[in-house]
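Left out: one protein chain. Kept in place: all the others.
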Amino acid sequence: MDNVFANRLRKKSFSLPEAYGSQFAKRVFQRKDMLFALAALLIFAGLALFAPFISPYDPNAIDLKNKNLGPSEEHILGTDYLGRDLLSRILIGARTSLSIASGVVLVSLFLGTAAGCAAGYYGGLVDESISRVIDIFLSFPGVIFALTIMGALGTGIFNLMLALSIVHWAKYARMMRGQVLSIKKQEFVLSAITGGAGDFYIIRKHIVPNAIATLLVLATIDFGHVILSIATLSFLGIGLPADVPEWGAMLSAGKEFMRTAPYQTIFPGLAITFIVIIFSILGDGMRDILDPNHEGGEID
Amino acid sequence: MILTLFAVCALTFFLMNVIPGGTAELVLKHTLVGLEDSVSKEQVNQISSRYNLDDPLYIQFFRWIKEAIVTGDIGTSYVFKKPVLYLLALRLPATIQLAGVSMVIAILAGVSMGIYSALKENRISDHILRIVTLFGVSMPGFWVALLLILIFSLKLKLAPVAGYGSLENLFLPAAALSLHSVAAVMRVTRISMLETLGQEYIRFAKAKGLPLWKIVSRHALKNAMLPVITVIGFQMGSLLGGAVVIEKIFAWPGIGSLLVDSISARDLPVVQGCVLAIVTMFLFVHFLVDMLYTHLDPRIRYG
Partner (left out) sequence: MSLLEIRDLSVEFPAGENTVKAVSHVFFNVREGETFGIIGESGSGKSVIGLALLRLLPANANISGAVLFHGQDLFSLRPSELRKIRGKCISLMPQNPAGALNPVLKNRLQIEEVFEERGIDKKEGMKKSLRLMKKLLLKDPEKLCDLYPHQLSGGMRQRLVACMSLSFEPELLIADEPTKGLDPEAKEGAVELFTKIKKEYGKTMLLITHDLDLALEVCDRIAVMYAGEIVELDKASKVLGTPLHPYTKGLVRAQPRNGLVPLSGQSPSRISLPEGCLFHERCRYSGIECFRKHPEMKNHKGGWIRCHFQSLQ
């Protein structure tokens, strides 16, 4: 009985890449939480993109007469210890976080997919050595690894992206490898191989399109993690140079004035939480759609 | 595990040595704090040859490994002028205490709330817990720490802002550090429990006439714990990573704060030692998790 039901569901889920687009979009529109998160993300991205035009003040304009102000009509979220407008800085900070995180996720996704494909597809010694490397990279707690690399490289936007990519690619590689191993066993790949198709052709035409959905779910969830890592490193003063407006660094500076100006510790943190929640909801929702058998039954 | 540890050593060692500026110069600058600009070429060369820093990296690495294995000497701090091992031994208990307590909180609270949430699936309390979880996994640990200080120390004056030693001091850091793991553990417990409760053996147990609590505690819990254990292993990594920031905020004298300070001061041997210590702890927990997993699942034990 359960099999009948599960089969039905499985049929509804889609294994062919052509079906992704339309079906997927339809499912997303059926879920209020995902729609909401998507809308919020678009607004956020829009704000980040147009931050220089819409932010009320120059985010770096120092105004010592108006430092550590609470929220008021002039400064909606107040000002920091140098009198800089908090809202403007948070908006520009969104730009920093989102762009660095996009870079990191894209690079990791690319590297991970390539390494995972190679390992899973070719197997043997290639797989052995790549898997070993993946294992080693995954045996560092992420933040510690990133910290160490940043310690070696020094602060900077490029260094931060580099460090976080080095930390994050292994996750994608491991997942991709698993995907390739299961896809490789399927009939259409076997028939393509017997049909004499080239390795690269098979990887490009059959393997990547079938694995990419799962990897995108990981990327979505990971996006939030990367933003958290950026904030953590900057908070410790090991991420970005001090003059780059970034949420973690803002929190770090704000904490010195926690007694008198607590909102400096509150608002940037809210921004981080908000954006991470958005990616969390999106990632979970995508996974539910791709893998509807995820949840089990009830009990009376 | 040993092999991984070796690779981790190598990786950190090379990472630490690609630093622009050269090690010898760094050593000197540490010695002559305040007079950094007066460092001359000759002095650098002198130091280099004294510590054999001109040898190729891999030779240095093997020398370091040999020292480490034979005499247990993994280097000397540039800043404190003390053996790294001594510094680690000094700081390790604090980190183990903090991470350990947080782990225990994460397991107890996470598992019990996850089970509760699963049993109340789609009721109000389940929804509330799920939203709390969402926040729990999304809030940066250091922000939680700051908020806790703001509320409990500054506003309510219930706990000290920072410090180490008494139980009072442990309260806020452990809460801040464990929140993320509590949420993560709770989330997988809920999902895994729901999945287990949908299994046929649960229905059969019900058909046998067993009461709910027995079904949950005997039939569901052990099965549902299998994925949870794996997640707990990974959470140890995020706890150790999180500990770095939390220790820093609460002035907790553990390995995490030592690591951050050493990175800022470019005290490379100490950085390396800290990373090794943390990775070792992490791998050890993973090892325990594997053992526990095999112990719980007879299908693995008896092939």
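Here the chain labels run A and B in written order, and each chain numbers its own residues starting at 1.
Convention: a contact is a pair of C-beta atoms (placed from the backbone, for glycine too) under 8 Å apart; a residue touches a chain by one contact, two chains touch by 3 or more.
None of the values given here were measured: they were computed from a predicted structure.
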item	value
Options B:F62, B:F204 or B:F284, residue touching the unrepresented chain	B:F204
Interface with the unshown chain - residue positions in subunit B	198-201, 203-211, 214, 218-219, 222-223, 296-299, 302
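In the analysis below, only the chains that are shown with their structure count from here on.
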item	value
Touching residues on subunit A, where the partner in the complex is subunit B	2, 132, 135-136, 139-144, 147-152, 154, 224, 228, 231-232, 235-238, 248, 251, 255, 258-259, 262, 265-266, 269, 272-273, 276-277, 280-281, 294-300
Of subunit B, residues touching subunit A in the complex	4, 7-8, 11-12, 15-16, 18-20, 119, 121, 134-135, 137-143, 146-147, 149-150, 154, 191, 194-200, 202, 206, 212, 215-216, 236-238, 240-242, 244-245, 248-249, 259-260, 262-264, 266, 271, 275, 278-279, 282-283, 286
